[in-house]
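Scroll down for the structure; my scribbles are underneath it.
Of the protein chains in this complex, all but one are displayed in their positions.
Let's turn to chain A:
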Amino acid sequence: MAASINGVLEQTLQKSINSCKLLVVGAGGIGCELIKNLVLTGFHDVELIDLDTIDVSNLNRQFLFRKEHVGKSKAEVAKESALKFNPNANIVAYHDSIMGPEYGVDFFKRFALVMNALDNRAARNHVNRMCLAADIPLIESGTAGYLGQVTVIKKGLTECYECQPKPTQKSFPGCTIRNTPSEPIHCIVWAKHLFNQLFGEDDPDQDVSPDTEDPEAAGDAGEVALQSEAKESVAGGVARKSTRMWAQQSGYEPEKIFNKMFRDDIRYLLSMENLWKKRKAPLPLEWNNLPNTAQDGDHSAQLGGIRDQRVWSICECASVFAESLKLCKDQLMNSGDCGTLVWDKDDEPALNFVTSAANLRAHIFHIPLKSKFDVKSMAGNIIPAIATTNAIIAGLLVMEGLKILSGNIDKCKTVYLNRQPNPRKKLLVPCVLDKPNPKCYVCSEKPEVTVRLNTTTMTVHTLEEKIIKGSLGMVAPDVEIDDGKGTILISSEEGETEGNMGKILSEFGIRNGSRLKCDDFLQVYNLNINILHVEKLKEDKEFEVIGDIAELQAQASADNTGPDTNSQEDDDDDDDLIMEDEPTEITTPSRKRKANGASDADLSTKKLKRSIDANCQEDEDIVVL
């Protein structure tokens, strides 16, 4: 067959293909396919940016990479591989984060079109804002297993990436994690926290020791008093020391850590008798006296005997625990004095540590054990990814791009890829692009958002990190209080407002009805935040972002009618596609093990909404996986 595109595409379109400059953000699964498609469609001028390096688990689909490239920059290697096939193309590769200050509005304005092939929401939010600020059309894409999606975003014409609220991450009450786990996932979260306590950055929200303030444990006032007294002297006098310091002092001795975590702390939990009136009490484990559970190993189906897919016995867990503890400790020592480790599902010792610790804890609490394969999926929020879906989506991406370049952006569609033809026999579902949401807190005329929080307990640091950056997606915010005095609360200049960070919002006069003016210089984005003071939020939340006031009112009336159940139910919905190319820490752990439906272990990982949850509302800390 002839290869020429002469007859198929109009002359003017071919000209713009040859001359226009494109930005591709992400050189992963979709990115590799996209680069190939662009080069072979005749694009000559492409810039490619990706922060990541190549991992073995990329090789089943990211075909521009080979085994010998593992550890190298994705952007650089993708560029080299693509140039082998079209040496005339002009590809610029950046091994960098698109959220860096060097990639400002002027950078974006150089392109005719931006194509996203990203794997996380933070970067998607950011590129969305940059393209809105630069007024450049953006094609957004994502895949998850067999599902995929492509959409077009253009300022003023279509919805932006943030016009519709996205589902939030699932969290577990702290007392469930620390005191009364009932599902494998609770133990896995705990084990990840333990990893961070021992090797990672200190985070007080990730405490792993028994929670003495568990409201359920408190029978009456007297007991509470007793407990707070007991707190001082519990578990070998280590309760008040940080787990990290304690571990360092004990030389990361496996036996000591094991006996503290799986014996002493459990014994302490047992002393909180109220917790075990209606549930089966945990059984402490002793390093020198481990039960023989080898027969329990057949939880998992006989899947070819691969070690990762077999559930370990308790003795195996203990020996893997000791071994991985030592390896992680060595990594930590090698990282220098103040170094920390970041938990990574693809790091063997880190995954072994979490798998063994989670399973030891699961055994203690009579919870079914999980294979390493399953733990990896749950702890790492792994989203399956295959070559075919990426190929399909990258093909669709280019077709949308051609429409934009030929001046037909109005003909662009949001296209959804189904797992199999739907009842109407459609594998693809093209939908008309939606109009911008006039109340969007990102792309509307005067962006505005309402946040509910407790002004008397929240620090400026939390406001900046968790709300303004974490939830509202700013990168380098300046925040001024709209109090007529123009008090600067947060400055993007280093050091200018350091002193404010530990202070409480109310110290600055922020109270119910206060207004904060936020400005992100990089994103060319201004946002007014209205503060609504509340003493407490349901489900132990620290804060709640509400798009506009109508939504707030609707929610308020819903609050009166009953408990919130939404967050639990949307999780498993396959139609509710989360635009992810690759795993990140964003989605809930429920999207997993699709292929392992046959495994027995499946039964036990289902979510149980346990009675304890209702009682945990007093608890302060929220655990986020």
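As a working rule, a contact is a pair of C-beta atoms (placed from the backbone, for glycine too) under 8 Å apart; a residue touches a chain by one contact, two chains touch by 3 or more; residues count from 1.
By definition in this document, contacts and distances are computed from a predicted model.
A single chain of the complex does not appear, and UniProt lists its protein name as "NEDD8-activating enzyme E1 regulatory subunit", one of "Beta-adaptin-like protein", "Small ribosomal subunit protein mS33", "NEDD8-activating enzyme E1 regulatory subunit" or "UDP-N-acetylglucosamine transferase subunit ALG14". From the options A:Ser324, A:Ser377, A:Asn437 or A:Gln523, the residue with contact to the chain not on display is A:Ser377. Of the listed residues A:Cys131, A:Cys163 or A:Ala391, the one in contact with the hidden chain in the full complex is A:Ala391.
Within the set A:Lys109, A:Lys426 or A:Lys538, the residue that contacts the chain not displayed is A:Lys426.
Contact residues of chain A toward the unshown chain are 1-9, 33, 36-37, 40-41, 56-57, 59-61, 63, 66-67, 84-85, 87, 145-146, 182, 278-280, 301-304, 306, 308-309, 346, 373, 376-377, 382-396, 398-400, 402, 413, 415, 419-421, 425-428, 430, 562-563, 565, 574, 592-598, 600, 602-604, 606-611.
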